[in-house]
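The complex is shown incomplete by one protein chain, all other protein chains being positioned as in the whole.
Chain lettering (A and B) follows the sequence in which the chains are written, and residue indices restart at 1 in each chain.
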Amino acid sequence: MNKKIRILIGKPGLDGHDRGAKVIAAALRDAGFEVIYTGLHQLSESIVEAAIQEDVDIIGLSILSGAHMTIFPKILELLKQKNAEHIIVIGGGIIPEEDIKKLLKMGVKRIFTPGAPTNDIVDYIKSIIR
Amino acid sequence: MELLQRFLKGDKPAIARVITKIENGTDPKLLEEIFPHTGNAYFIGITGPPGAGKSSLVNAIVPKLLENNKKVGIIAVDPTSPFSGGALLGDRIRMNDLALNENVFIRSMATRGSLGGLASKTKDIALVLDAAGFDYVLIETVGVGQIELDIAQVCDTTVVVLVPESGDAIQAMKAGILEVADILVVNKGDRSGADRLILEMKFAFELRDEKINWQIPILKTVAIENQGIEKLASTVKFHKEYLERSGEIEIERKNKLVLRVNELIEEKIKTHLHNYIIDQKQLKKMIDKAYERKITPHYITDEIVKKMFLKKEV
Partner (left out) sequence: MSKDKWKKKYSKRKERDINFSNLSKIKINPLYTPDDNEDFDYDKDLNYPGEYPYTRGVQPTMYRGRLWTMRQFSGFGTPKDTNTRYKYLLKHGQTGLSVAFDFPTLYGKDSDDPLAQGEVGKCGVAIDTLRDMEILFDGIPLEKISTSMTINPPAAMLLAMYIVVGEKQGVPKDVLTGTIQNDMLKEYQAQKTWIYPPEPSMRIITDILKYCSENVPKWNTISISGYHIREAGSTALQELAFTLANGFTYVDYGIKSGLPVDTFAPRLSFFFNSHLDFFEEIAKYRAARRIWAKLMKDKYHAQNPKSYLVRFHTQTAGCSLTAQQPENNIIRTAFQGLAAVLGGTQSLHTNSMDETYALPTEKAVKIALRTQQLIAYETGVPNTIDPLGGSYYVEALTDELEKLTLEYFDKIETLGGVVPAIEKGFFQREISRSAYEYQKALEKKEKYHVGINIFEEEENVEIELLKIPEEVEIDQKKSLNKVKEERNNSKVKETLIKLREAAENRENLMPRILDCVREYATLGEMCETLKEVFGIYKEPIIF
């Protein structure tokens, strides 16, 4: 057996802040994950479609633009529509505490905020997969 | 519904899951079940050095292949980091125009360890897309050398992409990539040096006399500006027609099956030898003896192989 954790790192919307997404992608690669990066300015629809075709275990969204309350629900909804609710959604970026609470209720599994060590993120993902 | 049924209906999540199972080797029976459904797709390999514009070319050419209601499956292979075993797969960035097309399926793959193994997995996944009903299966591989030679084995048409940047052409020739080319593309035709490279390549090909019936076309493209793409697509289609018309396609595909069988035999024997036959402790003892010149390497080999032929199951 040759199983690897596969994760899609997505930058939805117009947000161009990609420093964090790239740092996370590199850290996950160095932790032995297969990381699919779809680039900047993605529609939620493309992210979900890519996640399905790539059969990833997780979608990780990086949102620093303040559009998180629009985008996360949309991604969750699309996953539901496409019968792909088995794909776990996590995220990070500039997201206020009160919004995090709401997002977790909606079904986002976890949100990381500035200062989160990449090691913690790696450990967390390993702990929820398998 | 059963995974397989959904798969055969062309359900994308099911296709994706079947690929994963084949890739991870978790369900050995699966390939047998889908194999009867293969044989309908036309396989196109796109290979060349990193950054040559392979993904951009795929992005540009696929719309042409989709004409007449055709479906296209794409496999994009990128190297696994030898240090961590992880990989960053970014080919999709270039193929964003295709991301939402219903008749397109894109899958990124990492090489995961051994190179031979990769080629083998990729070939099986190409079969998966074949069985899933894609009319064309495009396989993009990076790097120079053995992998693309190997993958060319399953492709009906292999497109080798070069760019005017110095060194690539020579490297490619050395690595023998040109040997597998059915079509040669000089991409980044907007950069200086493109025309010179085309001349060089024409000269190199004139010196060859194999594949005499198919004169290898050398095309110039600018993938990001959609230039030369129409011509590339029609050349691919023309090569397909040529193979079909001349009957070469059957010969080639049978040849390829022979090669595939040979390869699988080798693979099987290798794993079998290593996993079950060679007793490492015993081998070490024998090597010590060989070192003292008491027995020959040939003797050791015979001992091991004899043991293998005694086994009935593989």
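One rule holds in what follows: contacts are C-beta pairs under 8 Å (C-beta built on N, C-alpha and C of every residue); 3 or more make two chains touch, one makes a residue touch a chain.
Everything quoted here is computed from the prediction, not taken from an experiment.
Among the residues B:Glu225, B:Glu250, B:Glu266 or B:Glu303, only B:Glu225 touches the chain that is left out of the figure. Here the missing chain is touched by one residue of B:Leu88, B:Leu197, B:Leu243 or B:Met286, and it is B:Leu88. Only one of the listed residues, A:His41, A:His86, A:Lys101 or A:Lys126, touches the absent chain: A:His41.
Annotation for chain B: contacts to the undisplayed chain at residues 51, 55, 88, 90-91, 93-94, 96, 224-225. Within the complete assembly, residues 13-16, 18-19, 22-23, 25-27, 37, 39-41, 43, 65-67, 69-71, 94, 96, 113-115, 117-119 of chain A touch the chain that is not shown.
Keep in mind that, in the parts below, only the chains that are shown with their structure count from here on.
With centres taken as mean Cα positions, chain B sits 30 Å from chain A. The part of chain A that touches chain B in the complex is made up of residues 1-4, 25-26, 28-39, 42-43, 45-46, 49-50, 52-55, 82-84. By the touch criterion given at the top, residues 12-13, 15-17, 19-20, 23-26, 80-81, 83-90, 92-93, 96, 99-100, 105-108, 110, 112-113 of chain B touch chain A in their complex.
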